[in-house]
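Excluded from the complex is one protein chain; the other protein chains are retained at their positions.
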Amino acid sequence: MTVELAILLAVVVPFAGAVLIPLTGAKPNLRETVTLVCAALLFYLVSVIYPTVAAGGVPEVYLFEMLSGLSVFFLVEPLGLIFAGIASFLWIATSVYSIGYMRAHNEENQTRFYAYFAIALGAAMGVAFAGNMLTLFIFYEVLTLSTFPLVAHSGTDEAKRAGRVYLGVLLGTSIGFQLLAIIWTWGLTGTLDFTDGGILAGKADGLTAGILLALYTFGIGKAALMPFHRWLPAAMVAPTPVSALLHAVAVVKAGVFTVVKVVVYIFGIDFLFDIGVSEWLQYMAAATILIASLVAMTKDNLKARLAYSTVSQLSYVILGAMLVTDLGIIGSGMHIAMHAFGKITLFFCAGAFMIAAHKTEISQMRGIGHAMPFTTLAFFIGSLSVIGLPPMGGLWSKWYLALGTLETGKLWLLGVLMISSLLNVAYLLPIPFRGFFSSPEESPPLKSSHNHDSEYDHTHDHDRPKGIKEAPVACLIAIGVTSAGCLVLFFYPDPVYDLMRQIVTP
Amino acid sequence: MEFLGLLNYWIIVVLMMTGFYIIIAHNNLVKKIVGLNIFQVSVFVFYITMAKVKGGTAPILAEGIEIYSNPLPHVLILTAIVVGVATTALGLALVVRIHDAYGTIEDDEIEAREKEL
Amino acid sequence: MAVTGFAVARLRNLFSVVMLTGLFSLMSAVLYVVLDAVDVAFTEAAVGAGIATVLMLSTLALTSSEERVSEAEKPMWALGLVVVTGAVLIYGTLDMSPFGDAYAPIHHHVVPRYLEKSGQEVGLPNIVTSVLASYRGYDTLGEVYVIFTAACGVLLIIGRPKQGRRRTLRMLVGEMRHGMRQNVILRVVSKLLIPFILVFALYVQWHGDFGPGGGFQAGVIFAAGFILYALIFDVDTARMVVPSEVTRLLLALGVMLYAGVGVVGLLRGGNFLNYSVLAQEQTAGQHLGILLVEFGVGLTVAGAMITIFFTFARQER
Partner (left out) sequence: MATQYPALQVVLALLAAPVCLILRRPNAAWAVATVITWISLALALSLLGRVLETGVILYPMGDWAAPWGIEYQIDTVNAFMLVIVTLIGSVVMPFARASVKAEIEEERIYLFYCMYLLNLAGLLGIAITGDVFNLFVFLEISSLSSYVMISLGRDKRALTAAYRYLVMGTIGATFYIIGVGMMYMTTGSLNMADLAAILPAVADSRTVLVALGFLTVGLSLKLALFPLHLWLPNAYTYAPSAVTVFLAASGTKVAVYAFIRIFFTVFGGVEIFTAGVIPQILALLAALAMIVASTVAVYQTDVKRLLAYSSIAQIGYMVLGISMVTVTGLAGTIVHLFNHAIMKSGLFMAMGCILFKIGAVQLDQFEGLGKRMPVTMAAFVAGGFSLIGVPLTVGFVSKWYLVQAALEKGWWLAVAAILASSLLAVIYIWRVVEVAYFRPPPKGSAEVSEAPLSMLVPLWILIGASYYFGIDATQTLDIAFAAAETLFAPAL
């Protein structure tokens, strides 16, 4: 099969799946088979594209002219391929996981869930392969709208509120800032194609470029750069697989991916470096990194803590991009991948804790390791990767980010990275440690009486160290795969690295 | 002379504004229609006035008459009059129905009743 | 006139208001004559003073004849708005050429051709008619359609007589007609009069090309005849004389005749509403066409007026 066809199919397959799933909605097994098949097929397609791009080719698929002189088309370059690869691979994992999760949790409207999930993946593919800013924007918005039903899945008032925040922030930023920036760029340059070395060079003076850069970075609400990060913690009311989708597979990754894409192909590293307008955004990113980490410390709810951790990790990527140095870009590109694996593992584990032991608060998780050794171990692995310690893939991305900061000679940025890594240690590692090395009985009485009741029940139901009580096997498989991924990426990060290399040294 | 020449127009303006005032200031639906009539009629007069030529006669060709008044505005106004009466008829028909439905033709009372709905 | 205007604004009794409005338009009609606009005067008298007044009276009969004194009287904003608008208008008049000035641009751009050529081109002495029916015949078609629309609209809005107590428009002229019933003279006179009115209508219809008059005025007068009949005798009797089907037919046929003539012109190789092609030689064609369309106008207007009036008349309070 030709690469062009593969690209086209890669976008079509998930949408096709979204059509099939409701048709098969009556028979859950069939429905979930469809999901899995689509996921597998998608990953296969991406792997078909890989060799061409790895060999330095940029396959292109022209779709149609939308506005006069402005077309919709796909163009696969390394960064997009990385994103596509991660998303498609993790879709498999997530589907497996959600089968276990959704059933164990017997959620409602599972068909709707799988359908929109597929659409979201299709949109993610579109974002990854977009050949110009217009195409990217289209799929970006599709992604936003298709994930809304997932966030508001349960339909409770809380979920609806979360949905409003989610939609409000994401549409607000994208229409309010990003669209404006896009149209402005179009007005300035007469093109929106992603081209090496950027399109704005020579077309926009420093001030304009600065404003534009700000409009883009904040307009890409999915990158959750403070102060537009509220939607991410709010969205954690959604079922865990959705959180996985948001935090690791598609949504936030699409955000940071877009940021990097804009920096590299719209502004161009050199141009941006020369005018140096990105500096204050480095500050913003650094601030986000630290503040979010600190907030994460204070959260007792596990998913909330992970959410804020994501916020801070995303800013790593933005920071890397804003360094506008080769190593910085490489670092951020790799961080997209590494963080994806680490964070999805963590979320899977959080979900596992919840469905197996009905624990959502960290303070309840003392000694959880006795009941769920495997999950807790995986959580440990994921933590290491997110923190960036060997032998996990997370090391590499942070490594290159650090080199990037050195390249710019901004040592204090390096400091920021280090501090936040320490903070990561502080808010992640205790969980597995307590899980293993402290026994449930020691768990202190909790503040609110309500929690106390639940705690009480749990002690009755599960927390006795009598035997193992793990999550459904489907979940465990998924967890195993992703945490293995973290390890693999430590020993074999080359594909990602090589692809990123291509970007900075064409 | 200039002043006298424009005097007619000014009177007409006063008439128009009387009608306009009746429309917007009055509460009674029929009265509003009356206002519309007066407003329009004054506009007609305005047209006819501009058509007049000193010493001219009605624009009906006849021997030995050189100066005619301008026929075009006459034509326009013939049309406009019809439009006027058409509008009046419709408006009045609506008033009748409104009276059936609300039992009043005073605007504010109607609004009060609508609030209740 | 101004006085009347203000009086209308002040008065509360709607009957007198309406009467004054009639008076108002009558006066304007007189003014038109003074200003050489005979046709317009004719129409204004027939419509403004005639039909419109009758309609308003019937409405009053059907609703209430007193305007309630509302405390929120003379809202200042309205006055302000009016004053401003008026001021703007006055400002606009400042550059107008003085009244009756023969050198005003309007008398020199388009019109001269009508004055000089219409004799040969259309062949009618009454320039107004030629312009109305031929040069700007399309406007007139539109005008006829406006009245047609109004008639249909009235039918649509208050078309169906509701069941129940038949207290019809007799209310309107209740006392009046009560007098009339007895008043033999009036009955006799009107009996004599009405035929003449109808004949006069026909005269106006056909004479329109030469003197003042034309389809529109004719139609109105024709209708007026019936309305008078209805007022003096009985609405229902009058209805028997011209049943609603007939009036509807008039209504429809009139407009179709007009538009039809246009289409014929179109089929005979001219543009829409080109009468010249209706006959061998231009003026003959023009003449024929104008006669026909004027007749169409007459039909529709008569039909429309009668329809509207009777529709009102059939209402009950």
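Chains here go by letter, A, B and C, matching the order in which they are written, and residues are numbered from 1 within each.
Just so we're on the same page, contacts are C-beta pairs under 8 Å (C-beta built on N, C-alpha and C of every residue); 3 or more make two chains touch, one makes a residue touch a chain.
None of the values given here were measured: they were computed from a predicted structure.
One chain is not depicted; across the entire complex it touches A, B, C. Considering the whole complex, the residue from C:Ile194, C:Met256 or C:Leu288 that touches the absent chain is C:Met256. The missing chain, though absent from the display, is touched by one residue of A:Arg103, A:Arg164, A:Lys203 or A:Arg501; that residue is A:Arg164.
Within the complete assembly, C:Leu89 is the residue of C:Met19, C:Val33 or C:Leu89 that touches the hidden chain. What chain A contributes to its contact with the hidden chain is residues 64-68, 134, 137-138, 141, 145, 152, 155, 160, 164, 167-168, 171-172, 175-176, 179-180, 183-184, 186-187. What chain C contributes to its contact with the hidden chain is residues 88-89, 91-97, 104-111, 113-114, 134-139, 141-143, 145-146, 148-150, 152-153, 155-157, 159-160, 248-249, 251-253, 255-256, 259-260, 262-263, 265-266, 270-276. In the full complex, chain B contacts the hidden chain through residues 16, 20, 23, 29, 32, 36, 39-40, 43, 46-47, 50, 72-73, 76, 79-80, 83, 86-87, 90-91, 94-95, 97-98, 101-102, 110, 114, 117.
The criterion applied here is as follows: only the chains that are shown with their structure count from here on.
Chain contacts here follow an irregular pattern that is not a line, a ring, a star or a complete set. Using the mean of the Cα atoms as each chain's centre, the chain most removed from chain A is C. Pairwise, the chains sharing the most contacting C-beta pairs are B-C. In this assembly, the C-alpha centroid of chain A lies 70 Å from the C-alpha centroid of chain B. Centre-to-centre spacing of chain A and chain C amounts to 76 Å, using the average Cα coordinate of each chain. Centroids built from CA atoms put chain C at 13 Å from chain B. Of all residues in chain C, none touches two or more other chains. Within chain B, not a single residue touches two or more of the remaining chains. Across the interface of their complex, chain B is touched by residues 1-2, 5-6, 8-9, 14, 17-18, 21, 24-25, 28, 31-32, 35-40, 43-44, 47-48, 51-52, 55-56, 58-60, 62-64, 67-68, 70, 72, 74-75, 78-79, 81-83, 85-86, 89-90, 93-94, 96-102, 104, 106-107, 110-111, 114-115, 118-119, 124-128, 131-132, 136, 139-140, 142-144, 146-147, 149-151, 153-154, 157-158, 210-212, 216, 301, 308, 311-312, 315 of chain C. Contacts from chain B toward chain C in the complex involve residues 1-2, 4-11, 13-22, 24-28, 30-31, 33-34, 37-38, 41, 44-45, 48-62, 67-79, 81-90, 92-97, 99, 104-106, 108-109.
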